[in-house]
Each structure stands twice: as C-alpha cells, then as structure tokens.
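All protein chains of the complex are present and in place, except for one that has been dropped.
Letters A and B name the chains as they come in the text, with residue numbers starting at 1 for each one.
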Amino acid sequence: MLKSTGIPNEKDLESVIPPKERLAKGPVAIIECFEKIPCNPCYTHCARGAIKEFEDINDRPQLNYDICNGCSICVSHCPGLAIFIVDETYSDTEALVKIPYELLPLPVEGSFVTGMDRGGKPICRAKVVKVQNPKFQDKTPIISLAVPKELSMVVRFLSLEDYYSDSTIICRCEEVTLGEVRELIRKGYKTVEEIKRISRCGMGPCQGRTCQQLIMEEIAKATGERIEDIKVHNYRPPILPIKLGRINGGEKNE
Amino acid sequence: MIKTDIVVIGGGPAGICAAINAASSGAKVLLLDRDSQLGGQLIKQTHMFFGSQKQHASVRGIDIPGILVKEMEEYKDNIQIMLDATVLGIYEDGVLTIEKNDDYIKIKPKGIIVATGASEKFPAFPNNDLPGIYGAGAVQTLMNVYGVSPGKSVFMVGAGNIGLIVSYQLVQAGVEVKGVICRGPRYGGYAVHASKLKRIGVPIMPGHRVIHAHGKDKLERITLIKLDENKKEISGTEFDIETDVLCISTGLTPLGELLWQMGCEMKFIREFSGHVPVRNEELETTVPGVFVAGDVAGIEEASSAMVEGRLAGLCCAKKLGFTNPEYSSLKEDYLQQLHDLRSGPVGDGIRKGLAKIVV
Partner (left out) sequence: MRIESHPILTFEKGKIVKFTYNGKEMEGYEGEPIAAALHAQGIKVLGYTHHRNRPRGFYCAIGNCSSCLMVVNGKPNVRTCVEKLTEGAVVETQKGRGELK
C-alpha cells in the first residue's frame, strides 16, 4: 500500500504507464504522482500542453501520451521528483530511463552504476548514458540510464555502489563471487545446476536462496535467454541444514 | 517610543507578505524578527515547494525569501525592517516591548499583525533529554544553515511531511538515515515524499514508537516497540537500534503567546494542533486591529501562509484607513487562492478547523 510503504502497487502504476504502442514510438513521461495534493508545476511547466489543465490545484496530473514527446522539462520542476522519462526505443535490448537525482557525487557519463527499484533494492547493472545539469534545472540533475528493456518500468533510482562488479560476493555461504560465475559461463557452463556443482555456489546452508536469482540473471545476460526460460535447480531435501546425524538415525559420525 | 502604523511580528513567509501588502496599501510598516535574517522556516528548506506559481511552487524554499524581499524593495519607503529583535510582550494598551542586543525598545502601533509561526512538539519517553536527541528544526538549522552534520546516523521519529523531508535532506547532507517511524499504520506526509525516500533506501516503518533512549552522556541507542492498528503497543516486540542522533518531528503547535497576552479569544482546535485565535474572514482577531497570518493561525503550509499574509496586510491597512485601490479584487483573489489550496483531501482537516474558528 502506497500510504504505508511508499511504494505504488501495480494498479497505481497501470494508471500512469502508456500503452505498448505508445512506448514503441519513443520517449514519454511516466508521472508517478498518485495522491491529490495542492501542487501543479508539472502542468504549468509543460510547454507542449501534454498535461491536462488542472481544474483544481489538487487534481492529479493527466498526461496525454500522444502530445508528450518526453522532453523532460517537467522532470526537474516536479517538487515530488515523481516524474520519469522512459524511452523503449533506445536499442533492441535496452530502454533509457531518465531519473531526477539530487545527491552527490553525481555519476559519470559512460560509467556503470546499479539500477535500483522503487523500494531501493538493486535490480540491474545500468550504464550512465547522460548527466544533464543545466542551470534551468536548478540543481535537480537528470540522469539517463540504459537498462534492460524489461526493467524500464522497474528501475527508478541508482546507486553508485556497483553491486554487480566481479568481486561482488553472490553466494555468501560458500563465498563465491560474481566474477567466478561469469568465468564459468564464459567457459561454456550454461545451466544453474552445472554452475552450482562446480562452484559450490548455492550448496551452503541457505541452499541457493540468495544466489539462485543472481546466477539466472547472469546466464540470461550471457545467453540472451529470457529469465523465465532458464531451468531452476532442483530443490533437494533437506531444504534447511540439519545435523547429518538426524537423518542417519542418530549415528555419531563426526 | 517608536510610532508606526502597523507592526508585523515575525518575518517568515506570512510576515513578509503581510508587510508587502500593508505597505503597498500606503501604511507605514515595521517588520520584526528575532532571527538575524528574514525567511522564517524557509531558510532551511532545500527542497522545491508545492502549491501553484502564484505561491512560487517548484522554487526551492531557500530561494523564496529572496524573491519576496525583492518585491518588498518596491515599497521600501514604507517598510522598516528590524532583525535580531524579539518581541517580549504586548500589553493591553497596545504597547510592544522588544529586546534587541540587550536593549529594550517600546513601540506603539495602530495595528498589529502577528505572524510568529509555530514551535515543535516533544514526545515523552525515558531519557528523551539526552544530548543527541534534537528537534527536526534544530537538525535543519545545523545542517542547512551552518553546514554542520548532526551526526553519523539519524533515526527519525515522525513521518509527516517534515519528518519525510528532513530525512531526505539528511541523506543529501551525507548522513545515514536508519529509519523513519510513526505511530499510525500509515505515514502522514505526501506519498511523493515517501516514495522519494524509499527509493534512496531509507526504511519507512509505520506502527512503531520509541519507548526508551539509552546512552551515558549522549545518545547511543534507542528501543522501539511495534504498535497495532489502534496504536496499542504489542508486548514482546521491543528491539534496539544504534544511532547517535534521534530527530523528533512529531508536529508543530502554533506559537500564540503574544495573542494570549493581548487578550485575543483563543480556542483549542485539534486540526490546527493547538490553540489558535478566533478570527474573521479577513484574519482580524477578537481584539480590534490585531490580525494573524500563517502557522500561528493554524499549522498549514508556506503557500497558504503567504496568501494569508497578503490578506492580513491588505485588510489591516484598510482598517486603519489605507485602502488599496484594488482592495476588492485583491481580497477576492486571495480568498479564492486559499479556497483552492484547501479544497483537496489533504485540506480536509484545515477546512474542518476553519469552520470552528472563523466567525
């Protein structure tokens, strides 16, 4: 629930995400402002008139997707920092997401950062394509991130910490790094099962609960497969670590 | 004894706008503030403001006083500004005593506009007086006015707009915010502020209360407890969080001491978080010639404070015989702006409060 978590739910989002056909045409604003509050700069700053005139200052902004060209003027003028621009035509596999970012240090163009979701959780590696910070934006820089297309409606912030570098540990039990997993994938191992057996990733006490998703993402990135199509490893009993003795019928075999 | 037509007490958004409009109507105005700069709460607000263009929406709070002061310069022949001047008392004969640099000054104006703003509320729990436990206003003053970080990590009590905004400002100042709590199951501030915090990674935790602060000479740790839907404590859910600063933003209450002294009729209005003066549509209190504007008339926003200030300035001047040539159309415009700002769901409480206090 938006008013207890601060995160909009799917139904909220549906009401502000343009139809597929529109997204296929180029950049457009996604106005994530779901509450009636006395505020209207988005409307007064849109020179194209893409946001419907507010009859009452408490109205929620209503965007005409066909008039909006994703110019991003409104992004830095929204006091709620609630407006994002999404361009799904950026490349075959990537979308561009433009995000208002008022923290220091600013990311550097061309570098990789971590794309975060609406709850502040790391979601993907993202390339910083552009950092716009002209005077008229009055200290609200806009960062353009290239993210996997299927995450265009998920990534809404960024962190300069690279959660996805080679040295990042993805299996905390067996201390396996992302770099080791990537190396295995390069050597030709393309299933979760194989990677798990060789690296021991996911064989520790947590039984792959933390790393499995990450391994799948890496395989998907390398092979171009969809995450949905990647075979999940078999959950073998026991699903939690138990002293071996219990299963073996009480034998003490230290 | 200084003589002037109108004294405006408080140089926040309400007071500055009141001075502008009283002066533009032809009255001589003395604008007083105990601070050494004008702007009131605005001088600490680094975020862009809500509202509409007429109230400078989308401009950062810190930049609004400059815009208003520029407007004030147009009427500089009619406005005198006195800073570092605290109004200590107003007596029933209408004489004000002011303390400035250890001096006492007396003023007898014909009209008074009180725009003293608000003071912060403070929750009770053991050790709530430990150094390291600060009001949200103090944290803002320290970091945004003086550039000093309040500590390594901060835990925020209160999730209204102020709690949410100050948490965001803390992250901007490079301070870790360990969490924001409120007692009810929902936070009170605007959803856009909460979403902004959430994606930066600050936990928002409705349904919690601080029950204890710990530390030898200064704060080191707090104990929280979970609350159910009815804000009742759920025993056994206590847990500790380490933090060196606890920031309190559990609400503001109107700062109406001077109004009491003058004998204005005051009423406790829950929706306005405290005692506020009974007044008419023009913002005149039950003491003739004494007007109010801004948070002292009921906790609201800078947007409405500015419009109220303009309305009070216009009407107070008229009362003393200085009628602005556009008096009627201006008054109508201000009343309309106030009506619009308060017409939505977040204005519900304000409308209810007004119904009880405006005569």
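What we mean here is this: a contact is a pair of C-beta atoms (placed from the backbone, for glycine too) under 8 Å apart; a residue touches a chain by one contact, two chains touch by 3 or more.
Here the structure is a predicted model, which means the values were calculated and not measured.
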| item | value |
| --- | --- |
| Of B:6, B:143, B:192 or B:205, the one touching the omitted chain in the full complex | B:143 |
| Which of B:83, B:130, B:241 or B:287 contacts the chain that the document leaves out | B:130 |
| Given B:62, B:88, B:105 or B:225, the one touching the chain that is not displayed | B:62 |
| Residues in chain A touching the chain absent from view | 102-105, 139 |
| Hidden partner chain, residues of chain B it touches | 34-35, 46, 60, 62, 119-120, 129-135, 137-138, 141-144, 146-152, 172-174, 217-218 |
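What we mean here is this: only the chains that are shown with their structure count from here on.
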| item | value |
| --- | --- |
| Averaged-CA centre spacing for the pair chain B and chain A, given as whole angstrom | 38 |
| Sites on chain B touched by chain A in the complex | 47-53, 57-58, 60, 171-172, 174, 185-187, 190-202, 204, 206, 301, 303, 340-347 |
| Residues of chain A defined as touching chain B within the complex | 1-8, 32-41, 44-45, 56-58, 77-82, 102-104, 116-120, 138-140, 156-157, 159 |
